[in-house]
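This is the structure I have questions about; it appears just below.
One chain of protein is taken out of this complex; the other chains stay put.
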Amino acid sequence: LMNIFERKQEARNPFYRVVELNDQTDDPAVWGKNFPLQYDDYKRTTDQVRTHFGGSEALPRTPTKADPRSVVAQSKIEEDPRLKIMWAGYAFAKDFREERGHAYMLDDQTYTERQQVVKQPGTCIQCHASVYVPYKKLGNGDLIAGFEKMNQMPFFEARKLVTHPVSCIDCHDPTTMQLRVTRPGFIEGIAAYKASQGIKNYDVNKDATRQEMRAYVCGQCHVEYYFKGPEKRLVYPWAKGLKVEQIQAYYDEAQFKDWTHADTGAPVLKAQHPEFEMWNQGIHARSGVTCADCHMPYKREGALKISDHHVRSPVLNINRACQTCHKWSEDELKARVENIQQRTFELRNVAMDALMDLIKDLKAAKGAGKTDNELAMAQGFQRKAQFYLDFVEAENSTGFHAPQEASRILGESIDFSRKGQIALRDGKTAPSQTAKP
Amino acid sequence: LMNIFERKQEARNPFYRVVELNDQTDDPAVWGKNFPLQYDDYKRTTDQVRTHFGGSEALPRTPTKADPRSVVAQSKIEEDPRLKIMWAGYAFAKDFREERGHAYMLDDQTYTERQQVVKQPGTCIQCHASVYVPYKKLGNGDLIAGFEKMNQMPFFEARKLVTHPVSCIDCHDPTTMQLRVTRPGFIEGIAAYKASQGIKNYDVNKDATRQEMRAYVCGQCHVEYYFKGPEKRLVYPWAKGLKVEQIQAYYDEAQFKDWTHADTGAPVLKAQHPEFEMWNQGIHARSGVTCADCHMPYKREGALKISDHHVRSPVLNINRACQTCHKWSEDELKARVENIQQRTFELRNVAMDALMDLIKDLKAAKGAGKTDNELAMAQGFQRKAQFYLDFVEAENSTGFHAPQEASRILGESIDFSRKGQIALRDGKTAPSQTAKP
Partner (left out) sequence: MTARMIQGILVGMICGVAIGIGLYTFAYAKGWSYLTDDPAACMNCHVMREQFDGWLKSSHRAVATCNSCHTPKNFIAKYATKASNGFWHSFNFTTGDYEDNIQIKPHSREITEQACRNCHGEIVDAVEGTHPSSSSQQLACLRCHNSVGHLQ
């Protein structure tokens, strides 16, 4: 059988080399000369179309010197002001918007009002720009060294070193065009996760199958993360596993907090876009269906079929994203997505109300002069309740990537919030033990 | 997928009329002369094999005069004694076992210890025996009249009128062999449900498609139900819909309760095997996959394809039950089922603990002399929390029939239990309004 494949290899003439690409070429326009079809789609990530729970809305704004953007996405904290209470005392309470296409990643990060309220480190940039070449330069050819250097710079200094949003070179090897992972955060994170499964020295670019890479290149950024230690190293908290309780346990053990809640004094955490982690708990991942399958489905271009580099909501592209595997009508598939999302959203609201009640009670108790020591247990419950809720709230598929898991997490979050309220009423002061991680 | 159905259903098989069957033939052995293959499988529902969460275990017991059974299934209330607290004051706290094959339905109903603690009406029998012919006799040819008469008899008097467990005639028209619904409870219940959808005078035996009938014949019994009014009419509470909150709303409006909780005085409800209702919320129902597809899959008998009348857990029959549609290995499919069930079971335990806490608190408050009026709100929460939890607990697929919906219901149940505890601590006395049905 092998020999058949070999003969096939020879037959191939994948693409015309108009220009030579090398490990320093980070301008997508140059790659575009060799791959005009992919490049054209890639540029279309500027489109903004809203779906019921996703996509994004293009809101015009008058550019200012501080923020030259003439269009932004809708504000999530205005859509649901309870978010401001959940994040009281944290930059997200200032500005948090629906995410939009890749073309905007660098600008949105640079101009978010969150930048005005906190000094951010260069670490941020790993996921918002084409950093592969800059990292290499900064580290004199050593990716990790450059990564470590940039992490320690102030954001706006590091910002000067990058020019493009995620680009071809961030996902592709310029000579073979095969997928490769370029983000130190993921390289180290996935290795730590594999180690927890008993797999030693996992090297993603050597050991991953092609199919896995179709998810890993996205997992480079669509994950939960934190900045570790004074050197602000970007770390994905996967050493105990990818499930919410395992990540919670990791943070508890590391005694890490993102900030101290302004109203309650609780040492709280912010979950951020754990798409990769949630997808991993779902039936699609289990069936070997990857991010690229749905968000970059194949499309026919003349005599060729290519991956749609217009990365976006599959709901806007159901025919290609879903119908090869699911022989249902587009309307039916859309309805299935929204059915799952609606169910998630309703329980998310129940959990949000529960958390609001707990925060209200804690705030009152604090106002009444209770000490942090006396409130420790309830604060512990808030920490957990909030992280669990945010793990679904911040996950951008509104439950679709893992429907049952999303509802299960929300159910636990509700339990934590209400137990916190009860602890307050019972004057339980011991640090939360009962709440299982 | 629909093509599978079409194709498979073409598999018609000629049968030899050895005997004439008519509308009075309720002995399956007689039908068996014409359909030996189906009859042989039908008899095998005596098998008892345990799966991780289903099937049933054959526990030997020494027959007594009161209860001649030499084998029973494992006791659920011994496996999880918290159930006795949930059902305090109700017959289920006395005896509740894992359900087993159809062959046992009549004996298990007759000899359950629940019969010793309460006088049951003849209504019970609709779902535990072949009642079609007895109903007709009792009503002089009028099914509904016979049904109404038997409902009003004492159980043991009615019991004398039936001889067989569910039999061929309960699901089949003896002349055409086509499926038909014979249970008044379902005929009226599905009509009420359809009416809520705007479909007037729905006649299931006229208006249902063949595919629907493959679920409806099971929905005759695998549903939530109650006995309405002094005439003990068997009613399926579907007039507002099939979802748990719609059924809860129906009972609240009817001010119905199954019993008064012994420890708390709450007017509580018992949910029972809502397989049909839960299945309706799942993706399989949405995809037109029916009970019979998984619990009576087609099997090859020589040149024939017949429906496996050995109705049982599909986990014991994965190749036929699942692999028609899912090209995964048997081990993988089993793992998928158990993965969903484990997730359901864990959240079910969280909800169970929450309910236990509420009951403990209510009991204490009652002990401390609080009046039912003062406790009304918390009791209202218990009523809801308990019904929601039981809706998943009593549903025999441990969440498989609708994974996300099961978790969502448990999440709401947790919220109700904890809110009840808080209401007690805050001395809230108004009847529960805040808790949404």
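Residue numbering begins at 1 within each chain, and the chains themselves are lettered A and B in the order written.
The rule we apply is simple: a residue touches a chain if its C-beta (ideal position, glycine included) is under 8 Å from a C-beta of that chain, and two chains touch if they have at least 3 such contacts.
Quantities reported herein were computed from a predicted structural model and do not represent experimental measurements.
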item: Contact partner of the left-out chain, one of A:18, A:144, A:199 or A:325; value: A:325
item: Contact partner of the left-out chain, one of A:71, A:117, A:143 or A:177; value: A:177
item: Of A:307, A:342 or A:429, the one touching the omitted chain in the full complex; value: A:307
item: Touching residues (missing chain, whole complex) on subunit A; value: 1-2, 4-6, 8-9, 11-15, 176-178, 209-211, 288-289, 293, 298, 300, 303-307, 324-325, 327
item: Residue ranges of subunit B at the interface with the undisplayed chain; value: 1, 3-4, 7-8, 298-300, 303, 319-320, 323-325, 327
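Keep this in mind: only the chains that are shown with their structure count from here on.
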item: Centroid spacing, where centroids are CA-atom means, of subunit A and subunit B in whole angstrom; value: 42
item: Interfacial residue positions of subunit A with respect to subunit B in the complex; value: 283, 286-287, 327-328, 336, 340, 343-344, 346-347, 350-351, 354, 399, 403-408, 410-412, 414-415, 418-419, 421-422, 425-426
